[in-house]
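Missing here: one protein chain of the complex. Every other protein chain is in place.
Order of writing sets the chain letters: A and B. Residues in each chain are counted from 1.
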Amino acid sequence: MNLLREELSWITPELCLTLFACVALLVDLFVQKGRESVMVGFFSLMGLLATAFFLYRQYGVTPPAQPVFGCMVVDPFSTLFKLFAVGALAFVVLFTMLSRQTRPDGYGEFYFILLCAGLGAFFLASTYNLLLMYLGLELLSIASYILAGYAKGNRRSGEAAMKYVIFGAVASGVMLYGFTLLYGMTGSIDLTVIGPKLRDQFALDHGTIPISVATGLCLAGFAYKISAAPFHFWTPDVYEGAPTPVTTFLAVASKGAGFAALLRFLQAGFIPDRTLGGPEAMMGYSDKLGTLVAVLAALTMTLGNLAALGQTNLKRMLAYSSIAHAGYVLMGVATMNREGFSSVLFYLVVYYFMNLGAFGVVMYYANTTGDEQIDDLKGLGWRSPLVAITMVAFLVALVGLPPTAGFIGKWFLFTAAVKKGFLWLAVVAGINSAISLFYYFRVARAMWLRPEEEAKYATVHASPAFAALLLVLAVGTVWFGVGFDSLLRYCDYSQNLLR
Amino acid sequence: MIANHLLTWITFIPLLGMLAILLAPATQKALIRGLAVVATAIPLGLSLYLWLTWGAVNGGSAQLQYVERVPWIQAGNFLVQYFVGVDGLSMPLVALTCLLMFIGVFASWNIERGMKGYFALLLLLEVGINGTFVSLDIFLFYVFWEVMLLPMYFLIGIWGGPRKEYAAIKFFLYTLAGSVLMLVAIVALYLITGTFAIASYTEGGQNMPGLLELARTKQITGANLVAGGVLMGVSFQDWMFWFFFIAFAIKVPIFPFHTWLPDAHVEAPTPISVILAGILLKLGGYGMFRIGFPIAPESFEKFRTLLAVLGTINIVYGAYVAMGQTDFKKLVAYSSVSHMGYVLLGAAAMTDWGVKGAVLQMFNHGTSSAMLFLIVGVIYDRAHHRELNGFGGLVTQMPYYGGLTTLGFFAALGLPGLAGFISEALTLLGSFKTYPTLTVISCLGVVMTAAFLLFAFQRVFQGPLNPKYAKLPDISGREVFCQAPFAFLCVLFGVLPTLILDILNPAVKQFLLLFPA
Partner (left out) sequence: MSFFGAPVFFLAAALFALGIYGFMTRRNLIVVLMSIELMLNAANLTFLAAARGTAQANEASSYAVFVILVAAAEVAVGLALVLAVFRLKRDSDIDAARDLRG
């Protein structure tokens, strides 16, 4: 009994989130019509706050790896990602409450599904168990499919959801098949067992073809989730069609969880234990895998950036930009070492601030004008300077210029890549950053370089609540570009996956 | 307290001014202007103090002065410091920046639209420029270097001429492309050496060698990063040298990378052109002297003939293209390309005179080109065009303006007795020892410069008065006030060059010591 309580205490955040998801569902039933969004949203926020509290308490005392029920693991890595997901969810909930697109009736369950998706992200981040990883992924994905299609009667939303579900189901099916192959080879679905077993097989030098096939299938699934090339094609359609708060969720929380699972998968299964030392063949395989990821990274960022150049729709442009950013983050993954993974964590936190902010501005803009075209932002800077100034901060961060966090994030990714010997990748990423300036600053150009007289819309001012949200994100974006040492330490502390 | 943190005050007072301006109500135009004046006047005063006490404080040594060093980011082995200081190389440029910014505020007096944003950006620009000049930590240097880009983009893009959007993004893209290369080089440097400090310092009684010290003692080979320090058949040092060189060359700008400059100049409003030509270009040259060349001394030795050729091309090509211009501002812009060529030529020569001339040329071009752009601004404000052939005989109508223009033109074309002569003569004399042929070709550039400037003067000021402009008012008191300091400096350093050469001397000697003979 005591043992059960002990184990349960490690998953308080998950329990708390589940509880509040149910509360949100119940509140929706009893609250009067027309006020669901505000009330349910409020309770969801409370739930997220409570979850964040538990997570924060856990963060300080988390042991290097605390197994829970033999299938979950609680460590600083997972806790950081959960905090990341909770923060993203909180902003998505706030955006939903403030957005007109999601104001109408029937948005009570929206929050329930959103919290369930968050729960999926929680499981995805904190397990070595392939089956639980799959279940977490599916919980996250299925909830996301519904969220993407939530604007009923909107053709674009419906189409986005449909594309998402078809491609998503295939990707998760492929990944599952890869998992089963790993199971077939090693007789276990626990990555902590699979890793040593694979090492033995490498030592026996059985040839790596079956392992390569299985790894390839698994990686395809992860690549889909983080929208890396060549499995990125769904991203622009889904991001554009889904309601903007949902897009924000997909671009930030969902992608973050995907990276968490990917890092854990690679770390447990394919990176030789530094202290024990792996067989020569495994070292070689790990490096080859890294090179493959590096090539994918280069491909992803280049494709994303080139496609973003031609976009006229702001949301679609940001979708391609998020593909490009997945490419940058993959640079850190490609190093297959502690330093690289730490830089991935850092960049994801940075990415969280700048992308939430950018999508927040898109939402504000679409709300007030019903328009998502970049060119129609003309003169916005002069009409509502606060929103436009924060947008410039986010854009600068997305390009990766100091003194914003985007620069520091890229700095660590570059450092990790160059240290691993991927100088070419750093140069490719650098050129890509320069290219990205062009399309990001088309937004700044429209907002500021066009005179006020050309403005298409007499923009109403941002509500104080919304302005405060954007300011928080903008301050975060700049703050972590100037005083990032604490964040750096957190990321390093959280990245103790690798011995 | 001020003296202890002099450089910090100089750098960050404009930032305080920017915040104050952002908080001020947009309708209070006088208040905003006043704040801008104060926020630029204080650094100017401090930098004057810096200059006037320079000899007394350092007594002709090449040591870095007013050094401040505190950890900025510290996590594990990762240590970025707020490490600033000036020597004879950077101090005059800091002073020049403060002066130009102060004048820039007055030159911007007529800006009405969005003036709050304008002055805020102008002050942010000053933070970036001064920060770059005083940084002795390469990470800090890079941060300040990039901080300049954003205000510049908006200053050209919002307040510029008809093709402002094109010019602004072109400027931004060119500079960013260069700085991305620099970033990769900095990352590599950090991984090789584990330090960001450019200059050496002592920590707890222990000497911590900076990057330049490590480079001089041949400890930056890159062998611990790529096998044998050779990547794709090119040595690591060479890669790094070219990465830095291209980044700075774009800013200078050196010949194949110069195409952003005419566009940016033509479209930028007058005060921004002044700042662009007066200081931003110097950052490229300064970067080469501070980091680009000494970080890879052997590569520099290997390629310096090529650099001298590039410098010569700049001098001759810039002057040649300027001869064909009919737009007054474009002509001045290309004259900048030509003048900045001396910097590269003199540096490549690696003689005491050549380097001294190159450094002095940066300062002198800062004053003379600022004056030229102000002159163009005066006529543009009155006639609303800059077509050289559209004027004529203005000297009778605007005698004072004509007089100042004469001085500015003569300073730019290197008339003895004015500042430009000293630096150009020093450069050419210095480089003649090393590259006689190139120097002779460069002298052609001097002749061409004289030709296009005098020809332009003739078209605008002499001949019959264009009746359209018979009623143009002469230069106003504010405009004279803007140009007077530059005119004064051109004459002062033309007559008494030792005033500045005494400051440069030790720094140049120190610079030459960074290269193993």
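Brief remarks on what is shown
As a convention for this text, a residue touches a chain if its C-beta (ideal position, glycine included) is under 8 Å from a C-beta of that chain, and two chains touch if they have at least 3 such contacts.
This one's a predicted model, so the numbers in the text were calculated from it and none came from an experiment.
Taking the full assembly into account, the omitted chain touches A. Only one residue in the set A:Val27, A:Ala161, A:Ala294 or A:Val396 touches the chain that does not appear here, and it is A:Ala161.
When the full complex is taken into account, the listed residue touching the unshown chain is A:Tyr134, out of A:Phe84, A:Phe112 or A:Tyr134. Considering A:Asp28, A:Asp75 or A:Glu240, the position touching the chain not shown turns out to be A:Glu240 (whole complex).
Checked against the full complex, the one of A:Thr79, A:Thr127, A:Gln311 or A:Thr390 touching the unshown chain is A:Gln311. Touch with the chain that is not drawn comes from one residue among A:Leu55, A:Val92, A:Ala121 or A:Leu176, which is A:Leu176. Contact residues of chain A toward the unshown chain are 131, 134-135, 138, 142, 145-146, 149, 152-153, 155-156, 158-163, 165-166, 169-170, 172-174, 176-177, 179-181, 183-185, 187, 189, 201, 206, 210, 236-237, 240-241, 310-313, 316.
Definition applied: only the chains that are shown with their structure count from here on.
Centre to centre, using the average C-alpha position, chain A and chain B are separated by 43 Å. Across the complex, chain A is touched by residues 73-76, 78, 113-114, 142-143, 146-147, 149-150, 153-154, 157-158, 164-165, 168-169, 172-173, 176-177, 180-181, 183-184, 187-188, 190-191, 225-226, 231 of chain B.
Chain contact summary for the complex, chain A toward chain B: residues 382, 392, 396, 399, 401-403, 407, 411, 414-415, 418-419, 421, 423, 426-427, 430-431, 433-434, 437-438, 441, 444-445, 448-449, 451, 483-485, 488-489, 492.
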